[in-house]
Each structure stands twice: as structure tokens, then as C-alpha cells.
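Worksheet: one structure, shown below.
Just one protein chain is left out here, and the rest sit where they should.
And then subunit A:
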Amino acid sequence: MEYFNLYANCQLVTGANMSLLCDLQMRRYYHIPNDTAEVITYLQQHSIDECIAYYGEDNREAITGYIDFLLSRELGFTDTQHLPELTPLSLSWDRFGDITNVIIEYNEEIDYNSAFFRELFNQQVHALEIRCYQHLPLEKLRSLLEQFNGTTLKFIKLVLPFHLTLELASLDQLVKKYPRVKSILVHTSPVDKMERIFAESVPVIFYKGSINSCLACGEIRTNYFTTNIELFTESQHHNTCLNRKLSIDLQGNIKNCPSLPESYGHVSTANLQEVLDNKDFHKYDNIRKDDIKVCKDCEFRHVCTDCRAYREDPNDLYSRPLKCGYDPYTNNWENWSQLPMKQQAIACYGLTALIN
């Protein structure tokens, strides 16, 4: 008897109509019909012959076709048994650090050298995004970057507006001096292009659109999907956009995300432990995709991120992201901003100007 063994890090996520086979190790997904997913699930409990007997001879070709596909992508292997020692992947999630990701909407007027700020980056923050809406001389940026020397911060992304004085050579110097800077996005650029600096290791993306406020945030697109074990496991337990994340907005207010209304103090005066102990600060942490309307029926839910700031129904904390145009019931992608059902929310959040 021949059996098909699916590797434990290839996880099936079933939606209303379609499923996603997520290869968490190779970091890619396969969008498959629910029928196929059902056969794959059946094959986990039965031999290939039993599977064909169950679905009928008519389906033999289809079933062997699925198995050939799985084998060719090395998503599993065939054997004389289901190896009992191949145990399921644990989907538990944890991180060292109360805050793992930080976004700063940079403002020249604000002094970031506060106790709150220093303590925050002593908490083993992993990644930081520094967003600049206005042009600022690189010297200013340097003194901010200087503060992260000696911290466990691994990754800094810079978002800068295009400026004639912003040359690749000076960016190259900057990232050499501050190797934590691993990615740069230049907005309001005259052209869309991508360059690489620091011996090709740091991408600099030039983007024509302008990023001048956080209103542009929260878009859901397939190219933002991430198939990996970190996101997949965190998504089972927590909100993938806000859990263990903190932002400092343009005014220096401490927030979950710059786009959300609640503020938990000011960067110059707040106490980190008090913010972390504040129940409200954690109110979004455990809103999982499985709890969110529509998303819970969507096959992309564990590779997708989330947005709690702009919701389809602004009055419902569990409403799905406004800026998602996917319909898991029909499997069509539409331009969300044109959908009639979204117009009320668009107006409510003041996004009308941005869209037009």
C-alpha cells in the first residue's frame, strides 16, 4: 500500500471556496480549490488506493494528478506507511521582547532622546521603521540613528521623501555607518525604480507616489502577503498588525499604530512600563484573523496582515480591513476604493481626497 506523507510545515488553510496550501519552509503558497484540499486532507488519513476507492475510479486521474503535483513541488513524499514519527508542527508563538516592532513618524521638532525612548529600545525591539514625510537633512537622521548603537535592534527601514540632495552616494555612506539600516524607500520620486547600495545588500526603492500621512496605510495586496512560520503562527493567536507593536506619531504621541486614534502618552514624558501595563494598549493584540468578519472565511488569512485602523464598518472592531478588495466567496479581487459598500467608511475616515 502506498501512502502520501505531507510535510508538517506545509499547512492547509481552507476558505469559503478556495484553500491555500502554505509551504512555510520554502515561503510560498499554492492557491487550490477546496476539493483538492479535501483530497489532500483525506490522504493524510488513508492510503492512495483507499482515497481513489472513496472518491471513485472516475477521479483516479485527478487524484494521481494532485499527488504528482505535490511530489513535484516536494511538499511531501510517498512511502509504505504514514510515518507516525512525523509529528504535526506546533503552532505556538512567542517572542523575546514586549515590543518587537516600532514605527516612528519622524518630526524634527521632537526630542527623541527621552527615558521612554531609550527604555523602549532596551526591550529588544527587532525592527524599526522611520517615516519621514518632509525633507530633512541627513545629519538630523544621523543623530537619531546614533541612538540605536548598542541596542539589539536588527532592522531599520527608512522612508524618505525624494530630494535633489538625496544622492545614492550619501545614502551609501549612511548605511555603511549605520548597518542596521537594511532598506530605504524614497517616495515622491520623479521615477519608479530600484537601486541597491552597500555592495548590493540594501535595496533603495524609488516610488512615484507621495507618502505624506498615515492615511495611505493599511492596503491589503497579494504582494504584501508573507508565507512564513513567524507570521503563520502569530496569526493563530494574535493580531498580525498590532500585537507587540508600538508607534510614535508625528506629534510624538505613543500609539498602537499612527492611524489609530488612541494615544497612551507622549514620547517625552511617558513611562514605558505604564504604557505596557495599560490594558487599553493591548485591546487589539488578540483580535485574530479567525475572529474578523469575512477574513475568517478567507484562505489568505494566515499569510495576510491586518489593519484595525481602517475598517469596512468603522463601528465594528471585528470588521475586516477597509482597504481589502478580495471577496473570499467569489474569489475576485476588486478595486476596494470603488466598491459602493465601502464608500461610507471611506468618507468616515476622510480618505476621499486620497483616493481621488
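Criterion: contacts are C-beta pairs under 8 Å (C-beta built on N, C-alpha and C of every residue); 3 or more make two chains touch, one makes a residue touch a chain; residues count from 1.
Here, contacts and distances are computed from a predicted model.
Colleague: The hidden chain: which UniProt name fits, "Protocatechuate 3,4-dioxygenase subunit alpha", "Xanthine dehydrogenase family protein subunit M", "ATP-GRASP peptide maturase, grasp-with-spasm system" or "ABC-type polar-amino-acid transporter"?
Modeller: UniProt lists the chain that is not shown as "ATP-GRASP peptide maturase, grasp-with-spasm system".
Colleague: Can you say which of A:Tyr7, A:Tyr55 or A:Tyr264 touches the chain missing from this structure?
Modeller: A:Tyr7
Colleague: Just to verify: which one of A:Met1, A:Leu86 or A:Leu168 makes contact with the chain not shown?
Modeller: That would be A:Leu86, which touches the missing chain.
Colleague: Of the residues listed, A:Ile229, A:Leu260 or A:Cys348, which one is in contact with the missing chain?
Modeller: A:Ile229
Colleague: For review purposes, identify every residue of subunit A that touches the missing chain, sorted by number.
Modeller: Those residues of subunit A that touch the unshown chain are 7-9, 25-26, 74, 77, 84-92, 94, 96-98, 119, 122, 124, 152, 229, 233.
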